[in-house]
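As you look at this complex, bear in mind that one protein chain is not there, while each of the others sits in place.
Chain IDs A and B follow the sequence of writing; residue 1 opens each chain.
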Amino acid sequence: MTAEEDDAGHHPLALLRRLGRRPEITPVAGAVAVWLFFASVAGGTGFLTTQGTANYLEVAAQLGIITIAVTLLMIAGEFDLSVGSMLGAAGVLMAYPVVELGWPLWAGIAFSFTGAALVGLINGLLVIRTALPSFIVTLAGLFILRGVTIAFTHDVTGGATQVGGIDEATAGSPLRSLLAGELLGLPAAVFWWLGLTLVASVVLAKTRFGNWVYGVGGDPDAASKLGVPVARVKVTLFILTALSATLVATIGVLANGAADVQQGQLKEFQAITAAVIGGTLLTGGYGTVVGAAFGALIFGMVSQGIFFTGADADWFQAFLGAMLLSAVLVNRYFTRHAQAAS
Amino acid sequence: MAVTALALAAALTAVACGDEDETTGQTGAKSSSRDAIHIEFAFAGVPGDPYYTVIKNGAAQAEKDMGVDVEYKETSQYDFQEQVRLIKAAIARKPDGLVVSEESPEVLDGPVKDAVDAGIPVIIAAAGEDSVEKTGALGFVGQNEFEVGLKAGQQLKGEGVKRAACLNPAVGTPNLDSRCAGLEKALGAGNVDVVAIDQTDRTSAKNRVKAILQRGSVDGLLALAAATVAEPAVAAVEESGQAGEVTVATIDLSPGVLSAVRDGKLLFASDQQQFLAGYLPVVLLTLQNQYGIRPPAFVPTGPSYVTKENAAEVIELSKRGIR
Partner (left out) sequence: MSAAPPPAIEARSISKRFGQVNALHGVSLKAPTGAVTCLLGDNGAGKSTLIKVLSGVFRPDAGHLLVAGSEVSFASPRKALDAGVSTVFQDLATIPLMSIVRNFFLGREPLRSTGLVDWDAAERTTRAALGEMGISLRDGSQPVGTLSGGERQSLAIARALHFGASVLILDEPTSALGVREAANALRHVQTARDRGIAVILITHNVTHAYAVGDGFVVLDRGTVTAARARSAVSSDELQDLMAGGGELERLMGSTTASV
């Protein structure tokens, strides 16, 4: 009896088998498992309400936006460890001119995006020209950007570590609602996250550039021989990671009312974790932004959910690690089970 | 061979001669001109941390006002082992005065005592008042963290708070934990939940507080840091619509927090006045070096309370990292 004959008589199972082979199924299963866990343990304390859902979705969305760009870069075989520091720097780049120099909001935003694009360009060119691992180059960027941000802010504010007064300086601006407003009870960041995930997904699946990203990550030498502009692809992706950090920084500054030099620390680490939970390989050449979105969702649920359970805060970090590990293990189990059935 | 012997002899002579200068002991009179006085700070603050930045500003101002040379050294992370190394390096340089903040006495008492034994005048600042006797340091400039938490708790209790969440950005550091312990003493055992807050992500911080509020188990919040903890907490209370039911207070100041106090969203902000913890040790060590004046054993720098009445005047100073 052939596989096809078996399929004909058991349609749902065949569909399940096909779904099971998709890389996205693992983080979806993980997300469902985590959600069920918190729903059962913390259901009564607000985890299941709209407010509770908006709570972890907001955190997931902000991490998720950065994770999209980080995932694309990882598929192409590179890492950007400077995104967290870029987030902090972009916040100050945007806030300082608006609050202290009286610029209009759109000008401050344009300024920070331009600065970020420049940083991304430098990152990309350094990686290409020096042929050093991007891990090292962007690690240096992590320290340099953070240090410059702290020193600069300390200097220009005459001694503080944040630039406040955003709310007053930007009151009534339509850009504010676009970036930090609310729709259907959810913060704007959630919609930005979902929209950008969709766009990135289409780019990977249906554009030339997307195919090139996979090719460059799978084998940059082969891709180059086949005529793919490897350097151009990589530099573009480094610029995208810097821009994604800037978008999140802008949303954060408008939502929080101030730019703070410490914001964004460890974000690069969290983004890579979300991407890996989502099914992207650390070695490059394989990955999915939809999976990464679920990875960010898992991260958001786990990092916020514990505070609904009323558990002792001392155990928070241990809990976070254990939940993440379980999510990955459930993912693995599900994939193997689905594959074994076929 | 002969050259090495000569070099060795020269080195030993230099050391022997050098030692003679150190026999005056800690309180001996060494009148040196001010610009020759070199004072070092060895702190475990993270660059960019708003609280430590104010201390740094205090030290910088004192450097200008006193005309001495001050070097403020801080660790790259909130890491006490790294601070130990900073202290050891300072001992090797033999400054005219050393200022150390002891957030972790178990780890830091030893190196501080070494500094004292090496003949360096030491002042403990910001945290660690109990270590003065143990280490032989000249004195302490700062506040008692337990007392700060206790007094804040008493004020909250006075407003009718029964259970509070202690919002701690660095759970595990002794001085911050002491504040939560003081709070618990004031409100009664079991009436305080310690909640870890991520300083580097305000959105996450705000949402964490919202989650706590949703559970409805507390009617008071004490934030242990201003900009990175209290501001998100105030936002969380507003967005949860619980502004009338939950009382919020904070230790530490920031422009945002002061605006909130002025607008009645925060009951009070307790100003540790840590500017003094950076400023006064420099003054005291300078005078000790010049005239042999022994610093007082204990200089309490705070807290002073900023309430609705006086918030407006303090805001400008907070913007500049002075309060």
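Criterion: contacts are C-beta pairs under 8 Å (C-beta built on N, C-alpha and C of every residue); 3 or more make two chains touch, one makes a residue touch a chain.
The shown structure was predicted, so the numbers you read here are calculated from the model rather than taken from an experiment.
Within the entire complex, contacts from the absent chain reach the displayed chains A.
Within the whole complex, the absent chain has one touching residue among A:Gly215, A:Gly264 or A:Gly295, and that is A:Gly215.
Against the chain not displayed here, chain A makes contact via residues 202, 206-208, 210-212, 214-215, 218-219, 221-229, 285-286.
The definition used in the following text is that only the chains that are shown with their structure count from here on.
Chain B contributes residues 46-50, 53-54, 57, 168, 171, 193-196, 199-204, 206-208, 210-212, 214-215, 217, 227-228, 231-232, 235, 240, 254-256, 318-322 to its touches with chain A in the complex.
In the complex of the two chains, the chain A residues touching chain B come out as 45-46, 49, 51-52, 55-56, 58-59, 62, 146-147, 149-150, 153-154, 157-162, 164-165, 252, 255-258, 260-267, 303-304, 307-308, 310, 312-314, 316.
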